[in-house]
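Missing here: one protein chain of the complex. Every other protein chain is in place.
The letters A, B and C name the chains in turn, as written, and every chain counts its residues from 1.
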Amino acid sequence: MSDKIRIGVIGYGYWGPNIVRNFSSIDSAKVIRVAVSGESALNRVRKDYPQIEATSDLNDILCAKDLDAVAIVTPVSTHFELAKKALMNGKHVFVEKPFTRSIAQAEELIELAEKKHLKIMVDHTFIFTSTVRKIKQLIDEDVLGAIYYYDSIRVNLGLFQNDVNVIWDLAPHDFSIMDFLIKERPVAVQASGKAHVNGKENIAFVTAHFSSNVIGHFNVNWLSPVKVRLTMLGGEKKMLVWNDAVADEKLRVYDKGINGNHHEGTDDHELRVSYRSGDMWAPKIKHTEALQLEADYFASCILGDKTPVNDGHAGLRIIKMLEACDQSLKNQGGLVYL
Amino acid sequence: MSDKIRIGVIGYGYWGPNIVRNFSSIDSAKVIRVAVSGESALNRVRKDYPQIEATSDLNDILCAKDLDAVAIVTPVSTHFELAKKALMNGKHVFVEKPFTRSIAQAEELIELAEKKHLKIMVDHTFIFTSTVRKIKQLIDEDVLGAIYYYDSIRVNLGLFQNDVNVIWDLAPHDFSIMDFLIKERPVAVQASGKAHVNGKENIAFVTAHFSSNVIGHFNVNWLSPVKVRLTMLGGEKKMLVWNDAVADEKLRVYDKGINGNHHEGTDDHELRVSYRSGDMWAPKIKHTEALQLEADYFASCILGDKTPVNDGHAGLRIIKMLEACDQSLKNQGGLVYL
Amino acid sequence: MSDKIRIGVIGYGYWGPNIVRNFSSIDSAKVIRVAVSGESALNRVRKDYPQIEATSDLNDILCAKDLDAVAIVTPVSTHFELAKKALMNGKHVFVEKPFTRSIAQAEELIELAEKKHLKIMVDHTFIFTSTVRKIKQLIDEDVLGAIYYYDSIRVNLGLFQNDVNVIWDLAPHDFSIMDFLIKERPVAVQASGKAHVNGKENIAFVTAHFSSNVIGHFNVNWLSPVKVRLTMLGGEKKMLVWNDAVADEKLRVYDKGINGNHHEGTDDHELRVSYRSGDMWAPKIKHTEALQLEADYFASCILGDKTPVNDGHAGLRIIKMLEACDQSLKNQGGLVYL
Partner (left out) sequence: MSDKIRIGVIGYGYWGPNIVRNFSSIDSAKVIRVAVSGESALNRVRKDYPQIEATSDLNDILCAKDLDAVAIVTPVSTHFELAKKALMNGKHVFVEKPFTRSIAQAEELIELAEKKHLKIMVDHTFIFTSTVRKIKQLIDEDVLGAIYYYDSIRVNLGLFQNDVNVIWDLAPHDFSIMDFLIKERPVAVQASGKAHVNGKENIAFVTAHFSSNVIGHFNVNWLSPVKVRLTMLGGEKKMLVWNDAVADEKLRVYDKGINGNHHEGTDDHELRVSYRSGDMWAPKIKHTEALQLEADYFASCILGDKTPVNDGHAGLRIIKMLEACDQSLKNQGGLVYL
């Protein structure tokens, strides 16, 4: 293997150009070839990157001798076949979220990769953002105290997906962030939703249950008039609000909560809980491109033979929750144990 | 009966002063007496309203000869006994939300009032706000088209309630607004939540299912570091966002949605749905005090012998949904039919 | 003198009810009488405060034997005559900002009060807010470092004043806050503006020059479609933004600035100044009503024979700057030395 990981990219739609740009921008990797279908897509690749080969034949990527790894940036329904063939041909795999369309597919890929001593990395981009890293640090350093809830709203207008519902499209972000931040794993999930346009749910509400005090909730919607990216994380000691839709001060930490000792009121109907409402603090967050960090991490995991934090097993954990959501949707929102 | 409804008020805690102030400010009613317990509460009433009697004896209100109506502004667990005695003594009843602690109590009060030809009004203040009235108008005039979803976030720090959980405290607002705006009634509800502080849930997520395309969802939380009052209402033709936490332009109507005809993409994984993204419009909302309007409406319903829109039956509909939520909470978030 | 300062209030228009309410709410004072003209205004007083006398005869206030102090809440053009008569009759004076219509008037009142050993307090309410107090503390503790600029935007729709332009109406707030916060006094001011509606300027821009590094600037406007209350204070060490139009986190302190050492770029045209961009911090600000604090302070200054920080001399300093602004407006915005 050369000192640079040689990468072939499959797909150049909405996210593909970001993958190509970031793998091109780092020293540890080099994009050799991009496979897309259709003349206009081919021309788009050629115009953007004259130095990169454009091909419409997937085998130019999947069976190529001159590639170390393959980045799969296609609809989720195609992930399994493409990743399997890439692994079979000895290539490391970087694959878009969600990892696969089913638990069985994910397990098969993991097993195959382990047998072939190859890496799988699932593109859970958010866990490479400076904001999520800062939240992780605040949790690890016990600034927030015991976690009470993870509550996220991720809504906007479009983009409707072809092959999956809004949960499979948007909730993998929240599932993977929650999986990264909170050590404990959910024991059950529930999901309710509605499909207004085609057969797939375009609005959905997911609840994740833990055996401890934690509760998780995601509100995902493709038919919102405004874009909202708001996550609230309540802790025993402090609480935080992460607004990812603003340019600055995305993360705000509140010295707010309730004090342990409280006494009941007499005449009034509110419980006389003693609240603590102190300063708010927005830690400086470095402006880094998460995907660049992740691309570099992928290369370094291959070069250094390390297991990525967002490996196939991480991808599988998210798929398990997504499958459970689908089952809950069919089951009138009933609880589905993981 | 005099030309002014003579009112006695029970309770002068968080909300009571607003009730006294608004019933005092209108020409159609007059607050004669306020009952509270405790010397400091009595003094507070006397200082604020030297011209109003303050008493610590509930019977000075419930059995008084010189009162036409009683406003009950006490914890929900006391509503039934107080309202029953007031009705028994021939008084009309204005009662805080939620109406009662159970369906059975609500039904008994409704029956009693009907027998005695007395009015019950449940204080669903929000349906008297200019904003909700404007939304109602937009729906009635079919500006929004068929409703897709009613999605509300109502979170803040405190006030913890003594006798009920966060659903019984905050969700009555959303249930009553949704009940007022959307003609169709929910067929089932689900609720999940967690109790972090005392035995009562302080964070909860409620989903309301309809037999049509509509879905409702409320996010209520007493442990949020920030106050959020955000309702999104998606319609086939237009969508709106109501931010009640800002001073101006609370209501925004978006000419956004999806067009009927759409075709599938080829290479990309998003469905090629054609979106419509047009102007945003914030209709002028008059600054009125909802509670004053409601107080005047209560008096006029009594004087004109009219049935209030927020009568006992409206209160009962909300109690039914609250009881169903409690049942769902106990039942691991399972669907509870109404 | 009794243990409570007995106060008569003249005027019950926009601000008067706040004056009456706050002087009524404190233990150290008591509002005995309010003078207004017109039957409807008299009735408004009687309805709001049955226990307070309402009169249409100014002499019931100015010449009353049973009053210790007079609060003058009338248009600025009447301040001098009313305050003079009150002082002549041995009453302490609390007067709305701006103090008087001219320097000469202010000086005469100060002299008269000193001769009669009476207090004058000019209602510079903002210096009693928790936010301004917190800023003062940050400056006094050298958190901000040397002040670079005080830049304020105070714009909204209305209320047009009868007798003064927008500078005399809105800029006294900024002049008095700046006077309170920054030890150094301006040496000159400039003002430009335009009168679109009647003869008085409804939009104006004021610059305050200091002999040091400080520069002050106020943007005041009665014809703005939105209400903006935004003050930026730049210091050598830290900078702050005070947004008074929001409910929470009004004050934000930024660990931002430039570092001393910098070197020039080569090809690029920006100076390679090294910036420091750190955390943002919103200190908890107590919710207090400034006017109540000020009312209590007025009473305590009388009872304890102390000179208020916002005495006649403070009022005069602001009048000097307002007169200089008027002169600058007439003089095409030219610099007017103080």
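Assume a residue touches a chain if its C-beta (ideal position, glycine included) is under 8 Å from a C-beta of that chain, and two chains touch if they have at least 3 such contacts.
Computed from a prediction, not measured in an experiment: that's the story for all the values here.
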Sole contact to the chain not displayed, among A:88, A:104, A:187 or A:245: A:245
Touching residue (missing chain; options C:81, C:151, C:289 or C:326): C:151
Which residue of C:74, C:100, C:125 or C:310 touches the chain not shown here: C:74
Contacts of chain C with the absent chain, listed as residue ranges: 11-14, 36-38, 41, 74-76, 148-149, 151, 153, 155, 157-163, 188, 190, 192-194, 196-198, 203, 205, 207, 209, 213-215, 217, 219, 221, 223-226, 232, 234, 239-241, 252, 254, 256-258, 262, 264-271, 273, 275, 277, 280, 332-335
Positions on chain B where the hidden chain makes contact: 249, 255, 277-284
Chain A residues touching the omitted chain (full complex): 50-51, 226-227, 245, 247-248
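Methods note: only the chains that are shown with their structure count from here on.
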Per Cα centroids, the chain farthest from chain A: C
Chain centre separation in whole Å, for chain B relative to chain A (CA means): 38
Distance between the centres, which are taken as Cα means, of chain C and chain B, whole angstrom: 41
Multi-partner residues of chain C (each touching 2 or more other chains): none
